[in-house]
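Structure incoming, see below.
Here the complex is missing one protein chain, while the rest keep their positions.
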Amino acid sequence: MRLRWNVIIGSLTIIPGLLFGGVATGYLLGGLADKHLFVGAHHLVNVVLLLLVFVMVIATALTLAERKWSAMMQNRIGPNRARLPFLENSALSGVPHVITDVLKLLTKEAFIPKDASKLLFNLAPMLAFAPVFALFAIVPAGPTVNVFGFDIEMVAANPDFGLLYLFGIASLAVYGTSLAGWSSNNKFALLGGVRASSQMISYEVALGLGLVGMMIAFSTVQLGGPAGMSDLQSHYLPGWSTYLGPIDVGVPQWGFLLQPAGFILFFAAAFAETKRAPFDVPEGESEIIGYFVEYSGMQFGLFMIAEFVEVVVLSGVLIAIFFGGPYLPFGNLWLKSLFGPDWQWLYGSILGTVFWLKVVLLCYLQLAIRWTFPRFRYDQIQTLGWKILLPIGLANVFISGALILWDPSLKALAIAGGIEILVLVALTLTPTPAKSRADAHIGHHGPVDEHGHGADHALPAGHH
Amino acid sequence: MTIPEFTMADFWPVIPAGILTAAAIVLMISEVFLGAAASRTYQSLLSVLACVLAGAVALMNMTDTPRAVLQGYAVMDPFSSFLTLVVCVGTGLAALLAAGFLQHRNAERGEFYALMLFAAAGMTLLGLSNEFITLFVNLEVLSVATYALTAWLRRGSRPSEGAFKYFILGAFAAALMLYGAALLYGATGTTHLTDMAAKLRAALAETDASGGHPKQMLIYAGFLLVGAGFAFKVAAVPFHMWTPDVYEGAPTPVTALMSAGVKAAAFVALVRVFMALGPAVDPQLPFIAFSVLALLTMVVGNLLALPQRNVKRMLAYSSIAHAGYLLLGVAALFAVGKDAKVGVLSSTPLVGISGSMQSDVYQGILFYLLGYTVTAIGAFGTIVALERREDETKGNAWDLDRFAGLGSRKPGWALAMTVFMLSLGGVPPTVGFIGKVLLFRAAVDAGLLGLSIVGMLASAAGVYYYLRVVVYMYMRPAPEGALVPERRWTTELALVATAAGTVLFGVLPGPITALLQRTDMLFHR
Partner (left out) sequence: MFTHMVSPLTPYLPVAVVLGLAGLLAVLIPALTTRLGPRSVNEIKSATFECGSDPIGSARQRFAVKFYVVALLFIVFDVEAVFLYPWAVNFKALGWFGYGTMVAFAFTLVMGLVYIWKKGALTWES
């Protein structure tokens, strides 16, 4: 495949540049707001900037990226029809499709099937979208720096209940899917809704357990603020740091190092909550379409955009908890010392850009997973949630807890985490023996086709 | 944050419940891992062993100094320890009965015993709860387990009817009680019984601008609702409607457990709550309320039992009547204070009872609970021995005819049943007689002469229907083609144990009464 260097170099400069500009605007506007309105007004600026601009723009871009990326993986060209005025000769990598998609969805007819429950049918997409949109509020997207004499936190809201907000609001999304499935009065939709709600509540347990280890390690449920998980990860493990010339290096207490099992649990569970492949039985385009089968226009668009917003939010949360938030793995102190007291916002903006680049990378990872793995069967999904993730989650909590009590400096935990990572890498690199692969494929379920279409338990007919 | 300091002394009172819970978990897990084992009798024996161990710990706790434990959420006093003992005795005997009963129906599973032990753990913890939320949670633990046990036999409509009635009404009563507790919490700002008692007086005296007492209604409504919730659990008239159907529908060993353990635990919790809070309000009020409840329960329970030919149902009504006698004891507890004048049906002026008299009443109540537990389980055990699975749907499984000619067919069983009936009727030389003597004497000493006379008359009426069973056993010929009852060693062991206990404690009540002869039965701060 021909490498299009102009596209690659363009992306590598334009994307960080845009992100940097956005974050810098946020810090400066926040400083101005605090100066001229009231102390704390920068949070309101962040609400608009982070939630409405960053998250929504990235989510919208993902609608295109998903199609483009899948096309590349499947050796297709992907969307390239929409053109901008005066640029009719260039497809611009399909970027105009973002605009045309929105226009198309907005101008389509939003009809309601005659047997549907009108109120609930209209309510469902709102309930699916609103909680997901509100989730990002507690994720800090940059360090706290002093701008115009005010401490500007790059987070929309930093309530003391932190992660509880995340769990509480995230669990509301299940109402949207189950109501959509039920109110459509369509058997496919009902099946999708039931599967979705069952899957989402199954994985919520693992979702909650995955983070308990981090709560224990940092004794907090807050993400933002000086005592929040995000800022605590900028510290090195005590005694395990040094200076290479002016640059500070060491082993940072990133969540990924302390809690690799917690990360995998949380990532897998949250991925299942987004209902994307391989966890997409509730939607399953090629079989039951899903709980939104009867929706059209922007009502369907809300379900779709909610999914992409979820991808962005999940990336942000993962980074804030497990990947050091906005911080670099080393050299943060050195970077901070480069800028004078009046130029701290530049330091903040650089780290903010780092944060968003991490988010983009994790979004890319999620797209890659979505287009790599085949769909799980429903029983496999439930087995993974209850028989694998839940016991691992409980074991992880108590083993980590014992290690932290034994060595409160978290070093023992970090060593255990390092060993866990090594074991996981070794397991991944070990080729699967041919025999067990055959077993896994056939098992006792009888032959199953490539996509794993197996038992369908909600409908009694048609199985075995 | 302050980290509570706990010592081993805090945990002694909950160790019996811990033993019961651990055994229940073992049973539950053993069921799924050893499910296909040929015989499940080991499950029954394991339950009995757990009850024996828990009872031994409870007996040890009896002699310990009364104190508040676990930050005041629970108390450890002889009152609660004795209840634990009674519950362990009752549960162990019921588990022994259940073995034969369930094997006969091919329904013996570890979950049954596990539920029984969970219920027992809830009962023991209910007895020592000294805080409303703890109390409610433990009440639910025991209730939910008994709801499930009631529906254990899924054949036929009776068990599901009984379980459903029990569940709906029980949930309703629990909600009433919780609501009452919430009102009391609203008036005082605490859920700890001891703190609440201290604050109730001040809350009652509080006046608003117009000179009224704004919290008075709140507090009285709270008392009313809490009382109604308890009255449901102990099956006091007029909250007794569920009892016959539930007792009849439940598997007989479960009925035995309900009539003994659940009732005893609910009584102990009732006494604890009202003895802690009652004196803070006008003591006349709980006195009148419990006197009226006792009167109604004694009279109505006995009257309703009179026409019953179904022995299981008769025993259900009889358990209502016995709740009435116990309520008489509870009423006597409140006949305190020199100026107490109002006595329902009393002919002697109330002079109030002193501390030692109060301990007499406690002694009466607890002895009666123990006696009733042993006797009722024995009586239900005889039914277990006699009833046949094939008859359950016909409705005559528990008819008096079943007992006809038992004296010649199974003289041992007939003798045991005679002992139980005499004990329930309060005829010497049985434990029921001693229990009634202790209870009524204490009530008379407290000044409740009129009510005691009514109680004695009612129990005299009760002797009629108890003795009718004896008459059928010895003076009626066995019906044609009567099925030969199957013998099972576990059932017979339980019958022997209960019958021996009934007579032994009736002849030699000394050790028990000596154990209960304490002035510090109920822990007060």
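All chains are identified by letter, namely A and B, in their written order; residue positions are counted from 1 within each chain.
The criterion applied here is as follows: a contact is a pair of C-beta atoms (placed from the backbone, for glycine too) under 8 Å apart; a residue touches a chain by one contact, two chains touch by 3 or more.
It should be emphasised that the depicted structure is a prediction, and the values quoted were computed from it without experimental measurement.
The undisplayed chain touches these shown chains across the complete complex, A, B. Within the set B:15, B:28 or B:521, the residue that contacts the chain not displayed is B:28. Interface note for the absent chain: among A:209, A:277 or A:416, the touching residue is A:209.
Per the touch definition above, the residue from A:130, A:369 or A:412 contacting the chain not shown is A:130.
Think of the hidden chain as still there; on chain B it touches residues 1, 3, 6, 21, 25, 28-29, 32-33. On the side of chain A, the interface with the absent chain consists of residues 36-40, 43-44, 46-47, 51-52, 105-115, 122, 125-127, 129-131, 133-134, 137, 156-160, 163-165, 184-191, 194, 197-198, 201-202, 204-205, 208-209, 212, 215-216, 219-221, 293-294, 297-299, 301-302, 378-379, 382-383, 386-387, 390-391, 394, 397-398, 401-402, 404-405, 408, 444-445, 455, 457-458, 463-464, using the contact rule stated above.
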